[in-house]
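Please read the structure below before turning to the comments.
Not every chain is included here, but those present sit where they belong.
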Amino acid sequence: SSDSQADEGKPSEIRLDYAYYSPTSIVLKEFKWAKEVFGEEDIDVKWTLSQGSNKAIEYLNSDSVDFGSTAGAAALIAESNDVPLENVYVYSQPEWTALVTNKGSGIEKIEDLQGKKVAATLGTDPYIFLVRALDSVGMSIDDIELVNLQHADGGNALVNGDVDAWAGLDPHMAKHELESGTELFFRDINLNTYGFLNVREEFAENHPEYVEKVIELYERARQWTLDNPEEAAELLAEQAEISVDVANIQLVERTDLTNPLPGDEHVEAIAAAGNVLKNAEVLTEEDDVETLTNELINPEYAEAVIE
Amino acid sequence: MSLALRDVSRTFNGTTAVKNVNLEVKPGEIIGLLGTSGCGKSTLLRAISGLDSEYDGEIEINGTVSKEIHDTTGFIFQEPRLLPWLNVLDNVTFGLTGSRKEKENKAIDYLESVGLRGKERLYPRELSGGMAQRVAIARALVTSPEILLLDEPFSALDAFTKMQLQDLLLEVWKKYQSTIVLVTHDIDEANYLCDRVVILRGQPGEVDREFIISQKRPRDRGSEELAHFKSEILESLDLNK
Amino acid sequence: MAEQQNEVSAGYVKTVQSEVSGKKAASKTNKDSLLKTVLIGSIIPVALIVLWEILSRAGVVPPNQLPAPTTILDKIVSMAQDGSLWGHVWITTYRVLAGFVIGTVAAVILGSLVGFYKKVEQLFDPMVQAFRSIPSLAWVPLFILWMGIGETSKVTMIAVGVFFPVYLNIFSGILGVDRKLIEVGKMYGLNTFQLVKRIILPASLPSFLIGMRSGLGLGWMFVVAAELMGASQGLGFLLVFGQNMTRPETILASIILFAIIGKLTDWILKLVEDRSLHWQDRVQK
C-alpha cells in the first residue's frame, strides 16, 4: 500500500509475518528486536500470523504483508502464478515432511505404497515430497490412491486406519509419532524445499536497504536460536502451544539453521521440485522452471548482509 | 343427540366471559342464542364444540361428559375460516371422506344450494364476503353433522339469500334431525328457525330469559306471534334496562 | 374466460375447460415475461463483469490477484473441454442434492415434532440451537473420526448445513399458523398427523419454502468443508486446491460455478414457491 512507500525510501511501516513453521520468526517477534531497530526510525512494525504457506502467499499477493515465510516450492508455485515476490533469505532447512505409516502396517519403503491409500494436501510441501519420493523409485502419483486431506485430518485418518500412509507435516507428524506411535518410513531432508523468506517485489524495489535490515534481524534471531536451542524450543512450544517434546523434535532434530544464504543448492532443490511439479501438472507446460527459479531466488540482499 | 350444559363458566386471564350457564337441549331441537356483542355466545359454542376445554362446569353430549372434540359436530365459525390454499370445491370437500368423485358430487350439490355453482375453482381471496360465508356453510352442512353449532352463519348475506339459506338449514335439519345451536343477532331469524331462544345478558354473560316458540314449521315470517316475540326479545336486549 | 360468465348454467366441466385454455394463453405471456425478467436480472451482473474486464485490461486490477473475466471463462472452457468440469460440477451437485434431501427430511420431522409438542421442544430445541452456531470447518475432524472419509461424511456434512435453516423456519412457521385454521381441522376430527399434513404444512409453507431455500444455500456453502474430507473432485475441492496453489483463475472459476449452479437450483425452488403459493393474497407490485 501507499504507506510502505513513504518519502525517500523510508517506509512508514514494515509488515512482517510470523509462522510456527519458521522458529526464527517467533524468536524475532518475541524479543521485539524489530520494534527496537525500526522504532528508532519511527517505522511501525506490524506482525501477522501466517497459518500456512498458502496464507503467507495470499497476504503477499494482496499487499497485506511485506515479508512472508513460505516453503520453497510454494514460493515457486506462486512465482509461476505471477505473484510478485522474491526469495531473499532462507530461514531454515527443515525436515518438516516425511512419509508416515502406522506401526506394523507392513509398509517399509516407497515401493510398498503401490496401490495404497496415501493422504496428502494437494499442492503443499508434503505433496511435493510425496511426488518426488515416488519419482525417486520410478513410480508416479498414479501408482497410489491419493486422498486429499488437510494436514491435521490426514494424520488422524492415518491413525484411524482410513488411509495406509500419509505425507505428514510437523508438528502433526511429531505429535503422532510421540502419541500414536506412527513411524516415518521414508525421510529425506533434501527433498524438503527449505523455508523461504520472501519479500514483495515492490517493497524490495522501493526500500532495498530495509530488506537488508530485516535480514540482519533474522540473522540475529538465527544466531540466538543456534546458541540457545533449548530455550528456543521452549519458546516455540509455548507460543505454538505444543509440548516441549514436539518442539524439540521439530526444532532441534529436524531443522538445520546453518545455511541462510540462498545459493546453488537451493536453486537446484527448487528446480528439481519444479520439474516434478511440472510432471504432476501442478505447473503448466509454459512454465520454464529454470527461469522461474532464477526469477524467484535473489541472494543479493542476503549476500550483502552475511558477506 | 342431546346436549346439556351445567354451570358452565369461562374466564380469560382473570376476566369472566360467561358465568354459570345451564342449558338442556333435546335431540333435534333448534336453540337460538341471542345476546349483546361480547356477552360470551361464541365462547359458549367453543366450549360445546370441545375446541376450548378450559371452561368450568360440565358439558354433556348424548349422556357422556367429556372435553373432547366430537367429530359428529359441525361448526360454522363467526368468520368463514376458509383454507386459503384450497379452492372453493376443495374447501367444501375438506371434511369429507370417500372417493374423490363422491366427495365432489356431494360438495357440488351443496354449492348449488348455496348459490355458488360455477365458482368451484375460485380461491378464497377471489370471493366476496358473503360468498366466503356461503362456502363455509356448505362445508359444514355437507358433512351432515349430528350437532350443528352456528355462529352468526347468515350475517353477511343479503335478506333474500339469507332466507333461502335459512330454508336450506331447515331442510338439512329435517333430513338428519341434527341438534342445532344457533347464535344470531337477527331476531327474525331466531324466531323463524328456533324451538327455543335463550337470551344471554351482561358481562360476564348469564342466561337472562328463555322464550319457547312452539309454532309449527314452516312458519310465516310475518306472523303476529313472532312480531310479538320480537319486540319482547328486543326489549330484553336493551342495555339501558 | 370471458365466455364463462354467460355460461354459468353450463356449469362445472365448462369452467375447467375454459380455465385450461386460459392457462395456455397465460403460459405464453409467462414466457415473454420470463425472458424480460432474465434480461433485467442480467443488467447488473453484466455491467459488473464488463467493468471488471475493462479494469483488468487497463491494468487497474493486477491479473495475479483478480484475473479478467475472459481469463476465467477460458479456464472454465478449458476445463469443459478436457472434461474435468463435468466431474467437478456433477459430484458436487450430487452431494448437495443428497445432503439437501436428507437434511430437509430430518428438519421437517424434528421441526414438526418440536413445533407441535411442547415436551419435545423443551428437550431438543435448546441443543439444536446451540449446534446451529458451530462452523462447518469445526465439524470436519469430528466427521472424519465418526464416519471416515467416504461419501457418507460428505453428504452428512451438507445435510447438517441444510438442516438448521429448514428446522428453524419450519418450527417458527408452525408456531405462526393461525389458530383459527387449526381449529377448523380439529372440528373435522383430524388426528395430529393429518393436522400437520392438511393444515399446518400448507399454512406454514411460505416459511418452509424459505427455509428450504436458505438451507440449499447453506448446503452449497458446506460443500467446501465436506470436500475437505478426502475429496479429489468437486467445486469445493477446486476452490481449496486453487487456494493452496495460489491460482486465482481456478478460485474464481469455482466461485462463478458455485454462483451459477447455486442460482439454478435456487431458481427451481423459487419456481416451486411461486407455484405453491399462488393462493397467497399478496399485494400486486
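Just so it is clear, A, B and C label the chains in written order, and each chain counts residues from 1 on its own.
Methods note: a residue touches a chain if its C-beta (ideal position, glycine included) is under 8 Å from a C-beta of that chain, and two chains touch if they have at least 3 such contacts.
Note that the coordinates shown come from a computational prediction; the quantities given were computed from them, not determined experimentally.
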{"item": "Complete complex composition as a label formula, though a single copy of each is shown", "value": "A x1, B x2, C x2"}
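Simple rule for what comes next: only the chains that are shown with their structure count from here on.
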{"item": "Pairwise touch network: line, ring, star, complete, or other", "value": "line"}
{"item": "Inter-chain centre distance, subunit A versus subunit B - centres from mean C-alpha coordinates, in Å", "value": "84"}
{"item": "Whole-Å gap separating subunit B and subunit C, where each centre is the average of the chain's CA atoms", "value": "46"}
{"item": "Overlap residues in subunit C, where contacts from two or more other chains coincide", "value": "none"}
{"item": "Parts of subunit C lying in touch with subunit B, wherever the complex brings them together", "value": "4, 8-9, 11-12, 15-16, 19, 180-181, 183-184, 186-189, 198-199, 202-203, 205, 278-281"}
{"item": "Touching residues (chain side subunit B, partner subunit C) in the complex", "value": "49, 51, 69, 71, 73-75, 77, 79, 81, 83-86, 94-95, 108, 117-118, 120-121, 123-125, 143"}
{"item": "Contacting residues of subunit C [partner subunit A, same complex]", "value": "63-65, 140-141, 144-145, 148-149, 228-232, 237, 241, 243-248"}
